[in-house]
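Excluded from the complex is one protein chain; the other protein chains are retained at their positions.
Letters A, B and C mark the chains as written, and numbering starts fresh at 1 in each.
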Amino acid sequence: MTLTAKQTRAWLLNFSNKIHDNKQYLSDLDQAIGDGDHGSNMSRGVTAVEAAITDESLEKASDVMKKAAMAMVSKVGGASGPLYGSAFLEMAKVIDNEAIARVIAAGLDGIKKRGKAEVEDKTMVDMWAPVVDALQDGRLSVEAIEEAKAQTKPLKAKKGRASYLNERSIGHLDPGAVSSSYLFIALLEEVEVND
Amino acid sequence: MTLTAKQTRAWLLNFSNKIHDNKQYLSDLDQAIGDGDHGSNMSRGVTAVEAAITDESLEKASDVMKKAAMAMVSKVGGASGPLYGSAFLEMAKVIDNEAIARVIAAGLDGIKKRGKAEVEDKTMVDMWAPVVDALQDGRLSVEAIEEAKAQTKPLKAKKGRASYLNERSIGHLDPGAVSSSYLFIALLEEVEVND
Amino acid sequence: MKKIINDSGTVVDEMIDGFCFAHANQVEKLTDFRVVLRKKKTDHVALISGGGSGHEPAHAGFVGDGMLAAAICGEVFTSPTPDQILEAIKASDTGHGVLLIVKNYTGDVMNFDMAKELAEMEDIKVESVLVDDDIAVEDSTYTAGKRGVAGTVLVHKILGAYARQGKTLEELKTRGDALVERIKTIGVALTAATVPEVGKPGFEIGNDEMEYGVGIHGEPGYKREAIKTSAEMAKELVSKLSEAFSFNQDQKYGVLINGLGATPLMEQYIFLNDVKQELDNQALTIAYTKVGNYMTSLDMAGVSLTVIAFETDEEIDALEETVDTPSWT
Partner (left out) sequence: MKKIINDSGTVVDEMIDGFCFAHANQVEKLTDFRVVLRKKKTDHVALISGGGSGHEPAHAGFVGDGMLAAAICGEVFTSPTPDQILEAIKASDTGHGVLLIVKNYTGDVMNFDMAKELAEMEDIKVESVLVDDDIAVEDSTYTAGKRGVAGTVLVHKILGAYARQGKTLEELKTRGDALVERIKTIGVALTAATVPEVGKPGFEIGNDEMEYGVGIHGEPGYKREAIKTSAEMAKELVSKLSEAFSFNQDQKYGVLINGLGATPLMEQYIFLNDVKQELDNQALTIAYTKVGNYMTSLDMAGVSLTVIAFETDEEIDALEETVDTPSWT
């Protein structure tokens, strides 16, 4: 099963809502181990995404996803802008033809290629990678997502701004992993993924 | 009667002690209506005066007074440096030949020429002018000096930094008048002036 | 008090040493006199300025080809002494005479006057121009008159250009006096400066307050209010200047936004943007603009706004001319 333009739009708008609702929380998480702007960066981005994808003439899922990618890339800046942007762009390339597990896997590849982080570096990769695994096994659930999120807490950051803190980054959730968790919860809410 | 070098030296050293003792008080007075440095300015000056006049080879009162003038001029800066310097310089010109009343009168002329202040402008002129009058009448006393000092309080400043305050300068003693009062009390203590 | 210093009593000497080391190509120290001299002598009238320290880059930062021949550094916020000034005059004169550019404070005026008299006794031709651009203070025979503030650096720059052109001492004096009439400044402070020797801020001001018209030594201003937007500050300051100038749409004006020490450039440019709006509203022509920390007050936060009414384009050219000094860009 592949996603329609409509499903993709619903998914991204749901994600957008979750970001707005948690803007302050995301910034607070980033204040602890970064520079405190992840909430405002993401919120600036999804506001632009909303505007870009409302256009009803976008017919294919890939059209919607590409618009979202460009909005993130051109409005967020910082580290998360290019990362979400690259993820969405790689997803756009396959979304019309591949099942959702392959789509998210393509996004993960985009993130890894752009940011050069691996699993356990305490980045959004630590959310995307377990989600890809779970999707492949047909067992993605809110619990699995929450579990992945919680697992970023004990990690020591090796990439991004949090890595300057070294040991002091331990004991905090990774903000980018948390914002990504909203993307996947939104997916669960809008699409039947484990078919 | 004219002053000897020895008397002049004793007078200035006594003045110097009084300045050191009241350094903080003078600065506090200046903080209220000026920039709070009159104590440190004067103390820097009289320290230099002490060093300059200890030279025992200075034979005439004018030699001592001239050295003191140069020390004030070159170490104080601000408004009080040139004023005390000019006063001392004009005094040096007549001190070997004139009685003390004429000497202080010459100093007052120096101040007025340099600073262009008149009586009641709330400056050191308001200390020097009444002292000249009292000396001419042979009735200079600590009381007269204290009286002149107190009379600067109700005045509104028309010269110097305090004049920026306008009405708000009313109700405070003038710092330069107070430092000058020490000069005249020292004179009373070291020399028989009302002879 | 948090400052990067060693001893509050030696800040001026250590600063001069650091300064002369940093700018050894352009300046040198006149030992024992706290005077910063241009390394290469001028072959024209020498401009000299100075005053209390704590206003850096004024005045030493403007020593060099096209501006000052020497700068005299007093104690922090205290006028230098006549002997220092005299030495600066003697070291700078190349027979063309010396022009003193003095900010109008009682102490500065008297010390520079004495130095002038001393120099004249040594047969050096000396004239002086008194800068009193701060319109926050009433100018009357009942006060020490208006203070000299940021507008002073425009005088350095314009007369510096004229001096380099070879104008005579008398000409520079005449033009300087006329120029000062057309330069007016007014500032707003958000915090007070801390003099190292005093160790605490020069005045108290609330965390949400600002004060219009504060002097560069923390002299009290004319109005204290809750902090406003940049646009509102611009409106207030421009309205004061407007009263003082009676602006004329046929004239060209120049604008200097001067940071007082602790205010970021970002805010200075935002403020300029608002000042421009206000002047545009009055349909005035702005022919010259300058932004940055030129006449500071140690670590005071705030800005001053200087407007100059140009009489000729020659003055604009003089401001734009390239110079070789440590701090004029």
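Here is the rule we use: a residue touches a chain if its C-beta (ideal position, glycine included) is under 8 Å from a C-beta of that chain, and two chains touch if they have at least 3 such contacts.
Bear in mind that the values here come from a model prediction, so they are computed numbers and not experimental data.
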Interface partners of the hidden chain - shown chains only, full complex considered: A, C
Of A:40, A:136 or A:194, the one touching the omitted chain in the full complex: A:40
Residue of C:53, C:152, C:185 or C:306 touching the missing chain in the full complex: C:53
Options C:31, C:207 or C:246, residue touching the unrepresented chain: C:207
On chain A, residues whose C-beta touches the chain left out of the figure: 35-37, 40-41, 73-83, 85-86, 114-115, 158-161, 163-166, 168
Where the missing chain touches chain C, by residue: 2-7, 11, 14-19, 21-25, 53-54, 56-57, 61, 190-191, 207-208, 210, 227, 229-231, 233, 257, 261-274, 276, 289-293, 296, 298-299, 301-303, 320, 322, 325-329
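Following the convention adopted for this analysis, only the chains that are shown with their structure count from here on.
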Euclidean distance of C-alpha centroids - chain A vs chain C, Å: 55
Mean-CA-position distance for chain B and chain A (Å): 79
Residue numbers of chain C (touch at least two other chains): none
Contacts with 2+ other chains: residues of chain B: none
